[in-house]
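Since the structure comes first, as C-alpha cells, the remarks are kept for the end.
Missing here: one protein chain of the complex. Every other protein chain is in place.
Chains here go by letter, A, B and C, matching the order in which they are written, and residues are numbered from 1 within each.
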Amino acid sequence: MFHFDDDYTYRMPAHFGGVKGGDLHDLQYDDVTSIAISYLTDEEQLAQYVPDAFEIVEPSLNIEYQKCCGIHWMGGGEYTLLALMTPVRHLSSGTVGAYALVVWENKTAPILGGREETGIPKIFADIPDYHLLDGHASAHASHEGRAFLELDLQLDHELSAEDVAARNSAPRINQMGWRHIPNIGRPGAAVSHATLYPVDVTYLSGGTGTATATWTPMDSLQNPMQYHIIAALAGLPVVEYRPGVLAKMVTHLRGDLARELV
Amino acid sequence: MFHFDDDYTYRMPAHFGGVKGGDLHDLQYDDVTSIAISYLTDEEQLAQYVPDAFEIVEPSLNIEYQKCCGIHWMGGGEYTLLALMTPVRHLSSGTVGAYALVVWENKTAPILGGREETGIPKIFADIPDYHLLDGHASAHASHEGRAFLELDLQLDHELSAEDVAARNSAPRINQMGWRHIPNIGRPGAAVSHATLYPVDVTYLSGGTGTATATWTPMDSLQNPMQYHIIAALAGLPVVEYRPGVLAKMVTHLRGDLARELV
Amino acid sequence: MFHFDDDYTYRMPAHFGGVKGGDLHDLQYDDVTSIAISYLTDEEQLAQYVPDAFEIVEPSLNIEYQKCCGIHWMGGGEYTLLALMTPVRHLSSGTVGAYALVVWENKTAPILGGREETGIPKIFADIPDYHLLDGHASAHASHEGRAFLELDLQLDHELSAEDVAARNSAPRINQMGWRHIPNIGRPGAAVSHATLYPVDVTYLSGGTGTATATWTPMDSLQNPMQYHIIAALAGLPVVEYRPGVLAKMVTHLRGDLARELV
Partner (left out) sequence: MFHFDDDYTYRMPAHFGGVKGGDLHDLQYDDVTSIAISYLTDEEQLAQYVPDAFEIVEPSLNIEYQKCCGIHWMGGGEYTLLALMTPVRHLSSGTVGAYALVVWENKTAPILGGREETGIPKIFADIPDYHLLDGHASAHASHEGRAFLELDLQLDHELSAEDVAARNSAPRINQMGWRHIPNIGRPGAAVSHATLYPVDVTYLSGGTGTATATWTPMDSLQNPMQYHIIAALAGLPVVEYRPGVLAKMVTHLRGDLARELV
C-alpha cells in the first residue's frame, strides 16, 4: 500500500508519489508580455478586503495582465493571468510588498499549485491573447462568454534603455497571499496563514500611456463562485489612474523563497 | 480591515467573505449521462496507489465518465468529469466505498472545491461531449490536444424497469479521498487525512454492453503535472473487463455528509 | 496529377478526392434540445435584410438555439447553433418557408458545408451549453469572451401528447438562404442565387413559457466581421413577444432535397 513519507512533498493525488525535500523552485518564464494598469481608490473600501494582519501602504488597485510564454515547468508552454494586487506591509514580519486580492488564470495547473502551495488566491477565467494595433493594447477576462473586466492602454511613450535599467534596479516583488483551507463539515480552518511568494522581474522593453479598466458585474447565476469578488472590485472607485505600462519581461517566480509569514 | 470569523467557512480568496456555519450542502445534478467501464487488474500493482489507511476490497479499476447538466450550484450549468475509483475499506472507521485515485474535470471551479474542501484529487483535462451513434458510445480525455484515455462501449442490452429499480435500491456511493496540503518550503504536510464524500445516484434509464478503455501515455514535456499519473494507471494490466454501462441519472453530492475519516 | 471529374462532387480541398454523384444527404440528428424565441418586429426595418427575390410573410424574428447531439455525419458527435429566421415567400418559385438571416454555430465543419453547399449564412460564435434550473432555460452566444445575444425562457406549461402530435403534423420547415460567392479582385459575384434546404423536425417533448432575447452590440475592433450583423439585428424593435418553446426533438436536414431556387 502507499505510505506517506514525512521527508517528501506531495500534491493531490498524493498516492502517485512525491519528491524528496521541498518542491518549490525558482520558476523561470522566458517570454512574458505584461499590461499593467493602476489606479488610486478609496482606502476604507479597499481595507475591507485586506486581512488585518496587513496594513495598506497605498490605496491603489494594481491590475496586471501577463501572457506568459516559455514557461520552464510547462515544457516551454504558456498561460495567461490577470493579477489584482494592492501595496501592503505585513505587520508582524514587517514585509512590504503586494497583497494578492485575486489572480485569474486561464489554466488549472498553475491555479492549483498557487492556491495550495503558496496561498495565492487564483481562480479561473477565460483570458484571450491581448490585442495590439497602432499603439493601442487591450485585454479582457470573461467567464463562460461574458466579459467582466476590460483593460485598455493607449501607448504614447517608449521606455528608454535608462527607463528599463531603472525598473530593473529593484526587480523583486514581494507577492503576499493568504492560504486558507477550511474544515470539513464545520466552520473554521484547517490551515489559515499569510504567505510570501516573491517574484523577480527583468524588463526587456516597453512603453507607457493612458490606461483604463472597465468592470462589468455578473449575477450569481452567471458566475456563482466569483460574482461577489467581481462586485467587490468593481465597487472600488477610481480616484485617479496612473500611467499604464506595456512591457516585455522575463520573470522568476521564487518558489525557493516562498514561506509562511508569521 | 478584513477579519476572519471562526464561525464562518471561507474559500480562497477568503477576504471577500465567507458564510456562517459550514458550507457543504447536498448538491443536486438534475441530468447526468454516465459511461461506466470497469476491469479487474493486478492487486499488488494497484495497491501502490492506495494509502495504507485503506485495504482494497476488490482489485478493479472503475472508470466513470459523467456529462453533468442541470447543476444547481452552477445555475443549471454543466461540466464533465472522468473519475477513476477502486473499491476499498477504510481500516480505522470501517467505511466501505470507492477510493478516488484521480478525477479529471473540464472546469476549474468544481476542481478547487473538490480538492480543498473534500480531498477528492481532481485535476484538469479537456473532456468533449460523448458521442453516441447506433448503440456505440465513446468518450475521451485529452491534455492540450493529445488524448490519453479513450472509452468505448458497444451497447447490447437495455436496462429494464426492474434493472433500474435494482440499481436504485442501494443508491449511496461512499466516495473516499485523501486531502493533502503540503508545508511551504519544507517537506511534510499542513493537512493530510482521509475523507468521506458520499454521492447518491438515482438511475433513470440505461443499457449495458461490451466496453474497453485505452490509455496513451504522455511524456513529461507534454503533460508535466500529470504524466506520472497517466503512466501509473496505464500500467495497470487489464485482467478482465466487466460489462460497461451507459445510463441517465440524477446525482446528489452529499456535501452535507462529507467529513474527515479518522 | 489530380483531375476533376464532372460526375463527382468535391469540397475544398478538392484535390484529395470527391464522391461520385451528388453529396447532399438526409442528415439525421438524433438528440436535439431547442430553445425557440420569437417576436414581431417592424416590417420595413426587417425588409432591409431580406433580398427582393422574397416577400415577407410575417414580420417576425424567429431565434432558435439548438444543442444538436447524436449527429450521424459527425460519428454521433455534437455542435450548437443559433439560427435567426424570418417567414418569407420566394416570389418566382412560390416556396413558403423561413429565410435564414444568419446562423451562428460553434464548430467550423458544418459552417463550411452550410455556406458553400446550401447558401445558409453560417458564421462562428462560442455558444456554451444551455442552462436549465427550476424551469428557467437560458443560452447565449459570444465572440472572444463578449456575449452579444442572451436568451431567457421561463417555462409555465408542459406540452401534452396532443400538443406534440399537433406540432409533428407539419414537420417540414422550408429553410431558405442565399448562396453568394464573390468575384476575386473585382465587384460582383461568381455565384449568387436563392437556395432551399428543407429540415424535418420531430418533437419528442417540451414546454412553453415567457421568453426574452437581449442583444448587446459590439464594435468593429471587438468583432470586425460580425458587428454590422449584430447591430442590424439588435436594431430591430421588439413589437411583441410570442411564447417561447423548450423542446427535445429529432431533426433531419434534408440535404437530399436541397436545391437552387430559380
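Definition applied: contacts are C-beta pairs under 8 Å (C-beta built on N, C-alpha and C of every residue); 3 or more make two chains touch, one makes a residue touch a chain.
This one's a predicted model, so the numbers in the text were calculated from it and none came from an experiment.
*Asks:* Tell me which of C:Arg89, C:Arg167, C:His180 or C:Lys248 is the one touching the absent chain.
*Replies:* C:His180
*Asks:* Touching the hidden chain in the complete assembly: which of B:Ala141, B:Leu155 or B:Ile230 does that?
*Replies:* Final answer for the missing-chain contact: B:Ala141.
*Asks:* List the residues of chain B that touch the chain left out of this view.
*Replies:* 126, 128, 131, 133, 138, 140-142, 144-147, 221
*Asks:* Pick out the residues on chain C that sit against the missing chain.
*Replies:* Given the touch definition above, chain C has residues 1-4, 6-17, 20-24, 47-52, 54-55, 73-77, 100-102, 107-109, 111-112, 115-119, 121-124, 144, 178-192, 195, 220-222, 224-225, 228-229, 232, 258-260 touching the missing chain.
*Asks:* Need a quick check: the contact residues on chain A for the chain that isn't drawn.
*Replies:* 30-31, 69-70, 72, 74-78, 128-129, 131-134, 136-138
In this text, only the chains that are shown with their structure count from here on.
*Asks:* Answer with same or different: of all residue numbers used at the interface between chain B and chain C, are over half used by both copies?
*Replies:* same
*Asks:* In whole angstrom, what separates the CA-based centres of chain A and chain C?
*Replies:* Here the centre of chain C sits 42 Å away from the centre of chain A.
*Asks:* Can you compute the centre-to-centre distance for chain A and chain B, using the mean CA position of each chain? Integer Å is fine.
*Replies:* Centre-to-centre distance between chain A and chain B: 30 Å.
*Asks:* Would you kindly tell me how far, in whole Å, the mean C-alpha position of chain C lies from that of chain B?
*Replies:* Inter-chain centre distance comes to 38 Å.
*Asks:* Could you tell me which residues belong to chain A and also touch two or more other chains?
*Replies:* 144, 221
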